[in-house]
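With one protein chain removed, the remaining protein chains of the complex are shown where they sit.
Going by the order they are written in, the chains are A, B and C; count residues from 1 in each one.
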Amino acid sequence: VTARVGVVGATGYAGSECVRWLLGHPEVEVEAVVSRRAGTRLGDAIPSLFGLTDLVIEEFDAARLARLDAVFLATPHGAAADLARALDASGAPLVIDLAADHRLDPGWTYGQPEWNAEAIRGARRIAAPGCFATAIEMAAAPLVRAKAVKGPLFVSAATGSTGSGASPSEATHHPERFANLRAYKVLSHQHVPEVKALLARVGGGAAPDLHFVPLSAPLDRGILATVFATVDEGLDVGALFAEAYRGKPLVRVRDGSPEVRHVRGTALADVAAFRDGSAAVGLCALDNLGKGAASQAVQCLNLRLGLPVETGLLAVPCTP
Amino acid sequence: VTARVGVVGATGYAGSECVRWLLGHPEVEVEAVVSRRAGTRLGDAIPSLFGLTDLVIEEFDAARLARLDAVFLATPHGAAADLARALDASGAPLVIDLAADHRLDPGWTYGQPEWNAEAIRGARRIAAPGCFATAIEMAAAPLVRAKAVKGPLFVSAATGSTGSGASPSEATHHPERFANLRAYKVLSHQHVPEVKALLARVGGGAAPDLHFVPLSAPLDRGILATVFATVDEGLDVGALFAEAYRGKPLVRVRDGSPEVRHVRGTALADVAAFRDGSAAVGLCALDNLGKGAASQAVQCLNLRLGLPVETGLLAVPCTP
Amino acid sequence: VTARVGVVGATGYAGSECVRWLLGHPEVEVEAVVSRRAGTRLGDAIPSLFGLTDLVIEEFDAARLARLDAVFLATPHGAAADLARALDASGAPLVIDLAADHRLDPGWTYGQPEWNAEAIRGARRIAAPGCFATAIEMAAAPLVRAKAVKGPLFVSAATGSTGSGASPSEATHHPERFANLRAYKVLSHQHVPEVKALLARVGGGAAPDLHFVPLSAPLDRGILATVFATVDEGLDVGALFAEAYRGKPLVRVRDGSPEVRHVRGTALADVAAFRDGSAAVGLCALDNLGKGAASQAVQCLNLRLGLPVETGLLAVPCTP
Partner (left out) sequence: VTARVGVVGATGYAGSECVRWLLGHPEVEVEAVVSRRAGTRLGDAIPSLFGLTDLVIEEFDAARLARLDAVFLATPHGAAADLARALDASGAPLVIDLAADHRLDPGWTYGQPEWNAEAIRGARRIAAPGCFATAIEMAAAPLVRAKAVKGPLFVSAATGSTGSGASPSEATHHPERFANLRAYKVLSHQHVPEVKALLARVGGGAAPDLHFVPLSAPLDRGILATVFATVDEGLDVGALFAEAYRGKPLVRVRDGSPEVRHVRGTALADVAAFRDGSAAVGLCALDNLGKGAASQAVQCLNLRLGLPVETGLLAVPCTP
């Protein structure tokens, strides 16, 4: 075992998925799981883990966690900043935050392993991207890196209900979500700034304009992002994608459309690119709790530890 | 117009469906809708009704409601008893309660129109059956009436999520309900006593033993009930069902299995019966918010008003 | 009764929904239903109609159908042209084709009631729009009419599985569709030309460039279309939509996002518009078998008959 780790927020969706990936990771030992349900066995709090782990939930104890090789923060947005400060004060060697709190913070490294690997390898404070952000970045970055985009990007992305977290709410009330499609936060979603920041870095210039409409879709897990761009006629967008993701074991460049079912429960991102005249389309399908959250955070750990980025993350997915 | 009516609890699921049926009823005028959101237009509170009605939600006012020809109570279980007392005190001529509060109350008439029509026609206080109860009664009563049942009834019934009401909760959190099947209240569901009471009346004797396992199914509307009984070999269960429901315009006796899709959004109950040796099975599919709640309450109103029981309730359903 | 009508293709999804709306229409009598299942009762072929109609399916007989006031063609794409020729030869007074065969045919009138009513009122051959086409047109036309659009339109629209018809196929195999999101026919969908033709007429000039990515979504009925456009900063897109749809009883301009659930099983289209800087978004939710197919064809009939456009089409929808 290379690393002893802890997960804070282990009974939320991102946190419990983090534990899932880490329990199956050959170089990691999960030493501590933290949530408001301290004292409960993790397998009782998370029924799918019943019988599969002996972990017991603990209170947050910065000093204890700081002695571990890495701490994952998977708390609701807003709660992570205070916890991170406490871990700083206790000298924690590595903190990976899955919440939104530090993604634009200059003291933190943006944890997008395909597009920011070099920085992640040397980082001690890593802010893992949001789920929508990851999907949009994967579908847009190859075009931006090639400086092929003229004018704004228009983006639509549809998401499953787990993206809203484990707490019941109107937007995730089953009768309202079932058989429904709706947009929300039209042109005003809070993930856009981190996407623009990454794309600016990737493109080596100013961030492109980017206009985003998120959709609530009637499924539990998965995001499909559609990025529209205006490019030069004749541009070989397929080649750009193939080149961008060559040697990236967790990204699959598909010929047809990526499909959410093909990545469900996995750490994979499936992408594809299309062009007709000057209109280009980049597509990305991923599991919002996998590549969009927990497994991407584990990718960051792998990079930091010097392991192959896919270590512990290539479980064979369900076939239908 | 034959009747001016009011609906209390008009922004809950049963209540808003009650309004839906009543707005389309040729002999009814909806005069008052009541809920905690007084002052709001009903079309703003219930988005599917936006633009289709000018009704504005009111406070509960027993004196005003008592002047109407009928009042529907569609409040959460437990709240209806107090409201009913206030309507009594104001001399309301007809109260139809969709909640569970009065179903076993001797001062109220059980509102099952296929099996208790005579009593309903003369009633001033009607307690409409629960959704599971209705489905089980429709599938079991023909056998019980024929005194064909030996030993206990074993019942399984699966329901959609609207049965749990409009308030978000863990059991109706979309990620937990999606792609899931689970039992709950195994052998201890609160609807059993009203079913046994009706079956005792129908069978003219003691209530049969009845053991019930409810299932949560991953859909929004609909119940499928399966009733197992031991009967004489050779019994023609199909004939019993055909006879029991002859001339009942809202019950369809099917050759194959009833299907929830065929009754979705309707006031219909589809039933069928099967036998193999001494094992008999009665099946019933209905919409838990239609025949299982709101449209059944309107059936009771029709009976009380001396109208054909299906008046306003035979809208042609969606075909796929 | 104002009109006696026939429906060809009555056991397909669009055809059976056509029958559904026509059976509930106060000015229409359905005299003939035609499909390959001649001799079968319609209520046996379409189980949700069981017990609700005595219609029996007939063979296609052009002479008989031509004596009716109107014939609806709801056959698979490609089959309608021959049938229409036979009806022409028999002197049928009014043919409304729901298939794609005649939508760009100069001898036929494009049946989009909100944007082409004048022509429909005088037409004897009406080609009803496709489901995606309708949704995109409703979301884009107010901007195009105002000549507000600069550069191309980018369009994403997600659809339910009934859009693929009643015949089982890989794309509608339940295990593949369930919990899935995928794009298809990226930038190459066959509905785009009819949309461009309508928008050219609405805008009084050349058709705008329009780039379309359709998505398969995991629900049965409904489309949500998202149209991105570049416009002048400061443009009041909400006012454009309100003005465009004032007095259109089957279109609802919403403040927030339209939702597929709010129009399920209805003849309604819900629309909304948003703008941020120079990026505008038009949204439309409709039922692909209602406003996207069958009920829109009935709207055309209403216009042709001189009836209010919403006659028989304002059934109160389900509330949750």
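Keep this in mind: contacts are C-beta pairs under 8 Å (C-beta built on N, C-alpha and C of every residue); 3 or more make two chains touch, one makes a residue touch a chain.
Bear in mind that the values here come from a model prediction, so they are computed numbers and not experimental data.
For the options B:226, B:266, B:296 or B:311, the residue in contact with the chain missing from this view is B:226. The residue touching the chain not shown here, chosen from C:172, C:295 or C:311, is C:172.
Of the residues in subunit C, those that touch the hidden partner chain are 13, 160-162, 166, 168-170, 172-175, 177-179, 219-221.
Summarising the interface, subunit B meets the missing chain with residues 151-152, 154, 156, 158, 160, 175-176, 178-184, 186-188, 209, 211, 213, 215, 217-224, 226, 228, 230, 256-261, 264, 274-276, 279, 281, 283, 285, 320. Contact residues of subunit A toward the unshown chain are 13, 16-17, 19-21, 23-24, 46-52, 162, 166, 178-179, 220-221, 252, 254, 259, 261-263, 265, 289, 314-320.
Operating definition for what follows: only the chains that are shown with their structure count from here on.
For the two copies, subunit A and subunit B, the CA superposition rotation is 180 degrees, given to the nearest 5. Averaging Cα atoms per chain gives one point for each, and the point farthest from that of subunit B is the centre of A. Of all chain pairs in this entry, the one linked by the most C-beta contacts is A-C. Closest chain to the protein centre (all Cα atoms averaged), using per-chain Cα means: C. In whole angstrom, the spacing between the mean C-alpha positions of subunit A and subunit C is 39.
The mean-CA centres of subunit A and subunit B are about 45 angstrom from one another, to the nearest whole unit. The distance from the centre of subunit B to the centre of subunit C, each centre being the mean of the chain's C-alpha atoms, comes to 34 Å.
Among the residues of subunit C, those touching two or more other chains are numbered 178-179, 220-221, 259, 261, 320.
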